[in-house]
Each structure stands twice: as structure tokens, then as C-alpha cells.
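For this view, one protein chain was removed and the others were kept in their places.
Letters A, B and C mark the chains in the order given here, with residues in each chain numbered from 1 onward.
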Amino acid sequence: MRFSFTDDQRAFALGLRDLLGVHCTPALVRATWDSGHGHDPALWARLGEMGVLSMMVPESAGGLGGSEVDAILLFEELGRACVPGPVIETAAVGLPALAAAGWPAEGIVAYWAAREPYVAHAHVADGILTSDGWLTGYELTEVHAIDGGRRLFEVAGGENVRIDGFELSLAFDRGAVATAAYLVGLSEAMIAVAADYARQREQFGKPIGSFQAVKHLLADALIKVEFAKAPTYRAAWSLANNEPTASCDVSMAKAFANEAAYLASRATMQVHGGIGYTWEADLQLFMKKAWALMRAWGDTSFHRRRVSAAVLLPT
Amino acid sequence: MRFSFTDDQRAFALGLRDLLGVHCTPALVRATWDSGHGHDPALWARLGEMGVLSMMVPESAGGLGGSEVDAILLFEELGRACVPGPVIETAAVGLPALAAAGWPAEGIVAYWAAREPYVAHAHVADGILTSDGWLTGYELTEVHAIDGGRRLFEVAGGENVRIDGFELSLAFDRGAVATAAYLVGLSEAMIAVAADYARQREQFGKPIGSFQAVKHLLADALIKVEFAKAPTYRAAWSLANNEPTASCDVSMAKAFANEAAYLASRATMQVHGGIGYTWEADLQLFMKKAWALMRAWGDTSFHRRRVSAAVLLPT
Amino acid sequence: MDLRYTPEQDAFRAEARAWLEANVPAQPLPSFDTAEGFALHREWEHKLYDGRWSAVSWPVEYGGRGADYIHWLIFEEEYYRSGAPGRVSQNGVFLLGPTIMEVGTPEQKNRFLPSMAAAEIVWAQAWSEPNAGSDMAAIRSKAGRDGDDWVITGQKIWASRAVWSDWCFGIFRTEAGSERHRGLTFILVPLDLPGITVRPIAQLDGDTGFAEIFFDEVRVPLANTLGEVGKGWGVAMAAAGFERGVSLRSPARFTEAAKRLIELWRTHADPADTALADAVTDVWMQAEGYRLHTYQTVTGMIEGRTIGAEASLNKIFWSEMDVRIHELALQILGPEAERVDGPFERWVDGFLFSLAGPIYAGTNEIQRNIIADRVLALPKGV
Partner (left out) sequence: MDLRYTPEQDAFRAEARAWLEANVPAQPLPSFDTAEGFALHREWEHKLYDGRWSAVSWPVEYGGRGADYIHWLIFEEEYYRSGAPGRVSQNGVFLLGPTIMEVGTPEQKNRFLPSMAAAEIVWAQAWSEPNAGSDMAAIRSKAGRDGDDWVITGQKIWASRAVWSDWCFGIFRTEAGSERHRGLTFILVPLDLPGITVRPIAQLDGDTGFAEIFFDEVRVPLANTLGEVGKGWGVAMAAAGFERGVSLRSPARFTEAAKRLIELWRTHADPADTALADAVTDVWMQAEGYRLHTYQTVTGMIEGRTIGAEASLNKIFWSEMDVRIHELALQILGPEAERVDGPFERWVDGFLFSLAGPIYAGTNEIQRNIIADRVLALPKGV
């Protein structure tokens, strides 16, 4: 029993944090919103070079051959920087699935699990991984998504080529746990921004961060985020080790991360006051990402019910 | 449309508050716990003389002929003083029911709506109003109740004489709305005690009431209590006027009052710290009354579902 | 206590309903946080005024109906029921108007009230400053006296729709060296004067909901002073108290939202999910409770009781309820909640707007302090 990451795993994540600190600033994220592209090819290329996108692709298929455990801290970092574009769909779901099916594990992948009415990032994807295959040549109709870094499309037509040796449920669980990690990093970033603001912003002659009302808002958010971490790491480990409880573990992680991200968004906005309600403040980029991802890959109710089904029935 | 009480109604309630301030001190309530009697005959006699117990009994039957609206503020005052004994069972439910059935409206009444496993106050009652009659000559087995001012008994045997012209549902709704009012007064009392403590108790060189954490705990409790009042008064009015929505209105009131009382108990205990966790502090008398009554006469879930049934179905 | 409406009140409701059904635009107007929408909403205000529905609680002489608060609540219920446009003149009619009636001179009443009711002049509030948000008393914008004029220099922020409004009102420091609540004066300022720059601020949904107003030696006559010189804080608080207490968010807004939520639940939710049914029932009860509480409050006002710090309880209650109503709607909508256009746009917009509720008109943290200090008489902290 050893619940910790290796020095290599930590170092890789810190390296990614450094890279994103330089190449995925809030200004860049905002630029991808303003351009309407919701994706940054240069950043994407860097993530590819670093191996972030192919972390979970077997070495035999040209990847780093890492497991969900090797990848989970990377998704946390991607979330901390609010990275736009289909990083989860590609790195956690698409490329590993294509590789498992013996297809070339490359390119940009979108994901469409029948259930949803819209497909995210379809405009930049080379194809869409569907419940049973690989869809290309489709027609896209954009709808206005709340998160400019996660554009949404209605998909019509196209050719769906069957893929064998690919498990839909595994793909979904990988996307869900990666999103949980992303939300954890995103939440920490929001809390950090709010704490920063609370240290600087003065009212009544003091920094507002010196008032208990503000302290406790952020402390409560931090607690939710901290306690979402271990379940997320455990879920990654369960997937990597084909544990029978993997899906239940993933659902617990996503449910916790959803709640943490929402509370973090509310607390940080409240701490910011009017500024937090503006388009100009970078906080909105993070909050809207949280509001999008807390529903994508299964909302809290969906995942809680998956856990209920596993734990409430007499054993 | 006039949502207010008459000067007479207010004056009567204030008179009762004065009387209870003298004759139902926390010391007296505690004494009824210690004696194991859970009831004070002298206090009971005073409530009788003042007309509190017979407020809802028609003048023709020797009462004051008041309506639920005339009585509701009195139950709020009874709660503010944490009055022990079967005041709700007798004044709101029993005597009016007996009078309606043409029976002598006098004595001390306990109430047993089949559903519950235990009957409160049965040891001091002349009889038990049941779902369809008047039960006497029973055997009592006491169980240990959390609220020393509301002792509980298992009831066996006895003779149940059928009562006609008495509506069980009306009796239950009257008990529920009276309990809601009682809980509102009880909650205000708890908050007042906590505010008092917060003004006097000093830590870090200041009264703890000057800290936002304490201010906001009590402010949130106060909000819940304030917003439980109007629904409670409205429910009393609906009953007094045989409104078709009466039962739904009563349920809304009881659901609000339950939640308010529980939050008030938690907030006031937290503000008191260790002292609030002691047997010596009077706060426990009030908190345990709240924990008992928030489940008696229908808990929050029961009443919320009664409201759901009325408002969610397509109309 | 009599919770039945009188025949006269029923008749008033019927009249309002008939007029609204005949006049409310069939298609919802574009957001009044856009130039086009603002103009259309101003037109709607003209129409309301022509029907004498723009300020029902005002005296007849100023374009109202001299209706009491009960009638006003009835009108609000019908107004929200009819799906009529938002009130672009709300800062004037509900916030400044009552204040002018309370402390204004006869000249000010005659000059400003009818034009306000008619929406010939649309007013923006200019309370906050970059360094005076929760701490409103930290106001720095100065108004110095020069002959018969005030000369105003400073900066205001979070002025709703100031980009398209005609006038603004706010409090300014008129006593050099004065501190906190003292030495402030309530002044009315046309927004087209030389020296005024209005900078639009885009809000969370991208629309220009509010603006910054920069004052550079702006001259307004002393006659634009509302209330006594140096007593601006009291005037502003009276206005804000009334706003927080009753008029800012009338109950009908939430009872209608709760009704729409129930409709959404009926059409899009799984009825076997009692968790969701409970949550929807809870907010319905909250909206109903807020309605009842308001009727009790206004009855008290009609009977001569005044509304004080209790107003802060209302503000917290409705703002948290509004967030909850929209959280539930988005939960029911699921993936559709990620889309801001389309059939459910109103819910997603409403969610974003609801998040501002715990912040504007005094953050809920400040309201809790007020409740603790003034209602519970706890010792001052800040």
C-alpha cells in the first residue's frame, strides 16, 4: 500500500506546469475564445512534443506507454491552466482507443457518446470517436457554447467505420477521471486567483482577505478540492489496474470534482464581487470551463447514482 | 388583503410572554425535567386561567371562541418559553376536537395518530385522542425521551370510545401548525440566548459576537426563522377559513419551521462552544425540544412530500 | 388578518391583466443590455406610461395611480405572469423616484417624476466606486461648490446601463476632508454633460450591462442636489433600504420563475427522482414564502410600521433562492445547460444573472453583518 506518485510522475507534471505557465496564459486562453477557434495549434504542438497527448499510448504505437496514474497529474495541470481544445478527448480517450484498435494513434480526436446532443471540439478534430467506431466526413452546425474553449456542434451524416478491440465504457471512464483531474486543477487555479485578489483588494481599510467571511468562503472551497484529489488518483489507479470497482471509483471522483469545481467557482466569484461578474476578468474563463465540465462526462447526479447502484444494494 | 394581527391578538400574545417570563423560566423547565414529571401543574393552571388552553374552544363550550389565527401567536410564545407538557395536544388539538364532538372541553389531552410508536405526555393526560375516538384506562410503559418536557410512552389496552363530528385530518393539521409556531418561538429564543452569549463571551480580547464567523452563523439562522413566520401565520389563516389549500399550507409551514429550528439549534450550539454541549447550560432544554418537535407532527420530508403532491402534478 | 383580495383588488388585477394581455409584445424583446434592446425597452416604458402602468404606486399627479403596496404587488404579479419586458427604468421608478418623493423639493418632483414615469429620462444609479464597493462610505468622488454649481470630479462604477441612460444619481463628497458617511451629498447628473466619459463594461454574458462613469470637472447646478447638503448618505440608505426591502426584486419574479421551473421539471425530469422533486418543491416553497413574507411586510408598512435592517434578510433570501432556482433548472437541462443560445437560453442567462444577486445592492456578506449588528445587536466587528 503506497498512495503517492513517483518523483518522475511529479517532475513531469511540474514540467508541464512550467510550460503552461509560459505558453498557456489566461491571455492565450482568452485569445482562443476571441478568435472563435477555441483551440491553439501552437500550444497543441507543444503538448504533443512533450508527450502529454500520447502519454497513454503504448510505446509500440509511438506513445510514452504511460498508465492512467502516469497521466492523471498532467490533466490536473491542464486544468490549472484552463487549456482549451480537446485535450481530454484526445489524450485520455481517443489516442489510447485508436491504439488499442491497432489504428494509428495520432491527430486530434473528438468524442461522441450517443447520449449527448452536441459534440465538443468537433471543428478541430480529425474525426469523432463514437460509441462503436470512427466517424468522419460529417456536417457540423455550431451552437453557442458557454465555454469558448470548448465549442459545441451538432453533427449530421458522415461515415462511421467500426472499430474493434475498443471498450466504450473504458473510454468513458477514462474521459471522466481525466475531467475530474482537470476540474481539480481548475478549481485550485480559481481559488489561487481569488486568494490573490483577497490579499490585494482593500475595503474598510484592510485587505478583504483579512475578513473571516472571505477566509471561510475560500477555506470551504479548498476543503472540497483537497478531498476530491485522493478519490481521483485512486480512480486512475483502479483503471490502470482493471479493478472491478473502477467505474464506481471513477464516478466517485467525478462527483467530488464536479461539486468542488462548482463551489470553487461560486466562492471565487463572491470574493471578487462585481469584478468577478465581468467579461474582462480572467476568472470567467475558468468559471465557465468549470460549469461546462461539471456536466460533461456525466454530471454529479449521474455519477452519484452509479455509486449508489454499487454500494447501496445488499451485498 | 391584510396580512397582520389585530392589536388584541398582539396584546394577548405579549401578555402571555410576560406571564411565561415570570412563571416559565428555564429553571422551571429544568425542574420539570429533573422531577421526571415533564409538566408543571401550577403553570398549567395559569395557562388555563388566562384562556390559552381554551382559546380555540367555542364560547358555547366555555372557551374563548378564538380561531387558529387568534391562537397562533400564543403557540409562538409557548415555544419561546419552551413550555413543557401537552400544551399543543390540549389547546390546539384535543379540546377543540372534544368540543366539536359535543363533549366537555376540559382536562389534559394526549394525542395518538396511529402512525407513531409512542404517545407524548400520556402520563399526565386524562385521556388520549386517537384517530377515531377517546382512549382511557390504558397501560403505559415509559421510554426514555430526549426531551424531558415531552415524555414518551408505549400505550397498551384501554377503552376507545368513538367520537363523532371530529376530523382527524383537521386535528393533525392543527397540531402541526401549532408546532410550527412553537418551533418559531423556540428558535427565536435560542438565537436570543446565543446572541446574548456572543455579546458577553470574550476571546482574542473581543466579544466573540464581533467576529464575522459568529455574526454570519446567527444571521443565517435568523433568516430561516423569519421566513418561517409568514407561512405559519398563513397556514393558521387557511385552517381558520377552511381553505382548500389548508393542508398544503400547513405542511409548508411545518417544513420551514423544522428546518429553521434545526439550523437555530446548530448555530446556537456552535456559538456557545463547549458550554453548549453541557447539561448545565439551559440551551440544551431548548435544543432537545427542537430535535423532538422537528420530527413530531410530521418531519420535513413528510411535509415536503405533501407539498410536492399538491404543486408538482400538472394542473 | 384577511388574506383574501377585495373585489376592488380583484378588479384592479383584472384591469392590469387585460391591459397587459393586449399590449405585451408577442416576441420577447432583445436584452436591454444591448443598444437595440435598450431602445425597444424604452419604447415599452412609453407604452406602459400611456396606460398609466409605469409607476402604479406613484401619486396620480406624477403619472401613477396612487396605488398602495398591495396593489403594487398585484400589478407585479400580473406583470411577471404576462411575460412583459424587464423594466429598463427600474432605477428611477423604484429607487430614485420614491426618494425624490420623500426628500425632493416641489420643483424636483415636478421636473423629474413625470419624465421618469414616462421614461423620457432613464436613470442610472452611480453608487459604487472602484475603491468603494462593499465599503460604500469610502467614496472619493468630489463635488466642490462654485457659485451656483457643483463641480464634480471622480469616478463611479457598476452603473447599470449607463451607456444608454440619460441621467445618473449618486452620492459625492462635498465636504473637503470629510470622512466615511459624513460630508456626502446626493446629486442628480445628466450624462451628456461636458467632462463626462462613460466606459462600457461587458458583463459575464458579454453584454454591456453596466459602465464606469468618469467625471472631469463636470458642472451641475446646486438645484440638482437631492436632500440636504452633507446628508447624502442618509438619503442613499433610505433609497437602498427600500430597494433591498421590497421593490428591487418583487416576489412575483420568483413565483413565476418557480412556476417555470416546475413546468421544466414536468417536461424534462424523471418524476421518480424524488431528490429532484424535493429540490424543486423546496424552491417553490421558498418563492411562496418570500411572497407571503412580502405581503406581511407591506401590510405592516401600510399600517405605519417602518422597514429597517430587516431589508437585509430579504436581500439574502431572494438572492440565494434565485441562484438555487437556476441551479436546478440547469441540472434538469443537463448537456443543454452548456449551450447559451437556443430554446433554453433564458435559463442559462438567468443562471449567470442570478450569480450577481449575492453581490449587487450590497454583498450578502455585508447584509449578514447588518443583520448581526442591527437586528441581533452584536458588537461591531469591522
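The definition used in the following text is that contacts are C-beta pairs under 8 Å (C-beta built on N, C-alpha and C of every residue); 3 or more make two chains touch, one makes a residue touch a chain.
All values derive from a computational prediction rather than experimental measurement.
Of the listed residues B:136, B:203 or B:245, the one in contact with the hidden chain in the full complex is B:203.
Although one chain is not drawn, the whole complex shows that of B:54, B:179 or B:284 it is B:284 that touches it. The residue from A:14, A:45, A:161 or A:311 that touches the chain not shown here is A:311. Contacts to the hidden chain, counted on chain A, fall at residues 1-6, 69, 191, 195, 198-199, 206-207, 209-212, 214-216, 218-220, 222-223, 226-231, 233-234, 237-238, 252, 255-256, 301, 304-305, 307-308, 311-312, 314. In the full complex, chain B touches the omitted chain through residues 115-118, 143-147, 150, 152, 202-204, 208, 211, 213-214, 266, 269-270, 273-274, 276-280, 284, 291-292, 295-296, 299, 301. Listed here are the chain C residues that touch the chain not shown: 272-275, 277-278.
Note that in this section only the chains that are shown with their structure count from here on.
Between chain B and chain C the centroid-to-centroid distance comes to 39 Å (mean Cα coordinates, whole Å). Annotation: 51 Å between the Cα-based centres of chain A and chain B. Within chain B, contacts with two or more other chains are made by residues 211-212, 216.
Multi-chain contact residues of chain C (touching two or more other chains): 365, 368-369.
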